[in-house]
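Note that this complex is displayed minus one protein chain, with the remaining chains in position.
A, B and C are the chain letters, set down in written order, and residue numbers restart from 1 in every chain.
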Amino acid sequence: MANIRSKTQDIYSLEQLSSKSSRVHALHPMVKLISTLLFVVIIVSFNRYEFVRLIPFVFYPVILMALSETPWSIMLRRAALALPFALLAGISNILFDTDTAFVIGYLPVSFGLVSFISILFRTFLCVAAVLILVAVTPFNQLTNQLRRLHAPDIFVTLFEMIYRYIGVLLDEASAMYTAYILRSTEHKGLQMRHMGSFAGQLLIRSYDRAERVYNAMKCRGYNSLASRSKVIPLTGSDIFYLAAVSLPVILLRVFDINKLFTAVF
Amino acid sequence: MIAVNNISVTYPDGTKAIRDVSFTINDGESVALIGANGAGKTTLLLSLVGVLKPYTGTISVDGITLERQTLNEVRRRVGMVFQNPDDQLFMPMINDDIAFGPRNLGLSEDIVEDRVNSALSELGIGHLRGRSSLRLSSGEKRIAAIATVLSMNPTMMIFDEPTAFLDPKSRRGLIKLLSKLPHGRLIATHDLAFADEVCPRTILMKNGTIFADGKTRELIYDARIMDECGIADTL
Amino acid sequence: MIAVNNISVTYPDGTKAIRDVSFTINDGESVALIGANGAGKTTLLLSLVGVLKPYTGTISVDGITLERQTLNEVRRRVGMVFQNPDDQLFMPMINDDIAFGPRNLGLSEDIVEDRVNSALSELGIGHLRGRSSLRLSSGEKRIAAIATVLSMNPTMMIFDEPTAFLDPKSRRGLIKLLSKLPHGRLIATHDLAFADEVCPRTILMKNGTIFADGKTRELIYDARIMDECGIADTL
Partner (left out) sequence: MHMADALLSPAVGGVMYAASAAAIVYSSVKTKKDEFAEKKLPLMAVTGAFVFAAQMINFTIPGTGSSGHIGGGILLCAMLGAAPALLSMAAVLIIQCLFFADGGLLALGCNIFNIGVIPCLIVYPLIFRPIVRKGINFKRITVAAIISVIIGLQLGSLGVVLETLASGITELPPGTFIALMQPIHLAIGLVEGIVVSAILCFVWKMRPEILESSLSGASIDKAISVKKVVLALAAAAVIVGGALSLLASSNPDGLEWAIEKTAETAELEAMGDVHDSAASVQGSTAFLPDYNFSNADEDSAAGTAVSGIVGGALTFALAGVTGVIISTVKKKKKSAIARADD
């Protein structure tokens, strides 16, 4: 089950990335959250034919990934994961939207193709933005911010605990799966008719684990869903970063920089 | 000081897991709890911290009788380290886990921070602070789990099979660590050599009752006694 | 017979878990695999049954070289008992679990039934037949897990920390059991006393390489060698 192992690996490598120290890592988590959201919303607000106007936004991931030392290999792998759905919609655009948008030399380019490329490129930009966010922000800082945004505390704590136990259960599932395939020599992979007891076992074991976790929590005085979060002060560089990201992004949305170029040259 | 008087514990399904058990552990004393699988060790430990409610009998800690109203007071004084550290480390980062108990006590963030720092430094694991428990070694997880209890400033510590999962070196590290901590403690274990090294006194359990309570050396090397308890083995 | 020739195993993230390891285990031979946490024991075992693919080198079992085409043949001959029996018992009843392997070999129901019965009686756990693994003790689970492998009629058995979770008596039972089974075996363990009793020969691992390979007695009592492997401890 390479699948399960690689997922565990994914959490692990992000965990390592987010605990590095760089200027971007040191920024206030809220600032990073806001600028990421702003970036995604702006990207998505372009209509489907505006590929050219999206291009300058590539500076955002390029600069941030370099500053935070996030490797491109992780980035490309994730973009590939997000691709299938985008491809489905994009290809259908090629099929259905066949009017010619413009002609390069003698080669007609359809609107469908333009929107296809633009959908793929948007996918890349959005995935990159989210990846950068989690690669430069330790998980507990993210959840702290959720608390400060008054997300229900029970939900945030739940979120933290699920994140923690995903790693544990993935390890268990992958060990069970290995034990399974070692004795299922003639078949490839898990058979559907065994899925009930296979997953059922894992589920009951998880249930018993929950009981033990609950005991461990109670022993350390857990009896309320009280809110707890630490306030991190905003610094000058946080405000500078917010401005440095949002100004260009908003300006690029309002002005068509390509047009300015054409006007100048 | 923990004083246990004639407690019996019955599970909802009717299993009588503990029957009429009494003993006392003084401050600073180190006691091993030995018994076959299913003898009732875990059940006994869980009732000491009020997770399971005894059917009859009383438990008191530092003179405070364990009841509904004193539950928090008792849990603050008696810290329990669970058998599987993965059950005890449930927050994303180790420092959150260590801060979990003190925060629940309602301490201010400054004091919580202090507690976390001193637990980390006392156990010599400052480097684990911002790490997630996701990829710690078994030995590191075990020590982190102890830190989560230490930060509550307990007077008494309870361990359920602390040497499980450890390689010989980490096991040795744990023994060194325990010899440095001043707390009174009760340690359920199958590792007789470990009990011998760490605990001068042993409580032997059999089928939910106390079969013997005395000097560790005198009990675990006595083949007849060990055999009667169903844990016959040569060291 | 297992022959391992210069294998190296690298995880997808670049961790070089095994480097240039070679050894041979003859039929009926009993070998302990000892090393600190993270030394690469589990990785080595998993590559012997073809779960992990070595980067370089070859593995052969009874003269059959482990490759994609011979995977089934090799797994039929080499049975692996996992560290945690819970991972290995995934069917509703113990007898389903034991029958699982033989059924997948395409054997007729009669033969499957035979195999189940002989595995159960060989291990003396006939009474567990119709029980669910969810309600067994740790020791019973361990033996049931061994039965699921035994029913495949392997020539070689591989164990990953078989004494974990066991009380002294169950551990003793396991030792007796192993001495009765005729299979060649490789046993990864942290339990040095166990290795001493069960395996005349020991392979010592350190950082993914073989540090020493020789008589168990000569290795585990040699404080200098054990210290260099990072598992220094007195028995």
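Definition applied: a residue touches a chain if its C-beta (ideal position, glycine included) is under 8 Å from a C-beta of that chain, and two chains touch if they have at least 3 such contacts.
Quantities reported herein were computed from a predicted structural model and do not represent experimental measurements.
One chain is not displayed; in the complete assembly it touches the shown chains A, C. For the chain missing from the display, the contacting residue among A:Ile34, A:Leu190 or A:Ile232 is A:Leu190, taking the whole complex into account. When the missing chain is restored to the complex, the residue among A:Ala173, A:Cys219 or A:Val249 that touches it is A:Ala173. The hidden chain makes contact, of the residues A:Leu27, A:Val136, A:Ala179 or A:Met217, with A:Met217.
Touch with the chain omitted from the figure is made, among A:Leu27, A:Ala86 or A:Val136, by A:Ala86. In the full complex, the hidden chain is touched by subunit C at residues 92, 132, 134. Take subunit A: the residues that touch the chain left off the picture are 1, 3-4, 7, 10-11, 14, 36-37, 40-45, 47-53, 55-56, 58-59, 62-63, 65-67, 69, 78-79, 81-82, 85-86, 89, 92-93, 95-97, 99-104, 109, 112, 114-115, 119-120, 122-123, 126-127, 129-131, 133-134, 142, 151-152, 154-155, 157-159, 161-166, 168-170, 172-173, 177, 187-204, 206-207, 209-211, 213-214, 217, 222-225, 250, 253-256, 258-263, 265.
Here is the rule we use: only the chains that are shown with their structure count from here on.
In terms of their C-alpha centroids, the spacing between subunit A and subunit C amounts to 40 Å. Separation between the centroids of subunit B and subunit C, computed from CA atoms only, is 32 Å. Not a single residue position of subunit B touches two or more of the other chains. Within subunit A, residues 12 each touch two or more of the remaining chains. Those residues of subunit C lying in contact with subunit A across their complex are 12-13, 46, 49, 51, 71-72, 75-76, 79-80, 82-84, 86-92, 96, 100-101, 104-106, 133-134, 148-149, 152. Those residues of subunit C that touch subunit B in the shared complex are 36-38, 137-139, 164-172, 190, 192-193, 226, 230-233, 235. Within the complex, the subunit A residues that touch subunit C are 2, 5-6, 9, 12-13, 172, 175-176, 178-187, 194, 197-198, 201, 204-205.
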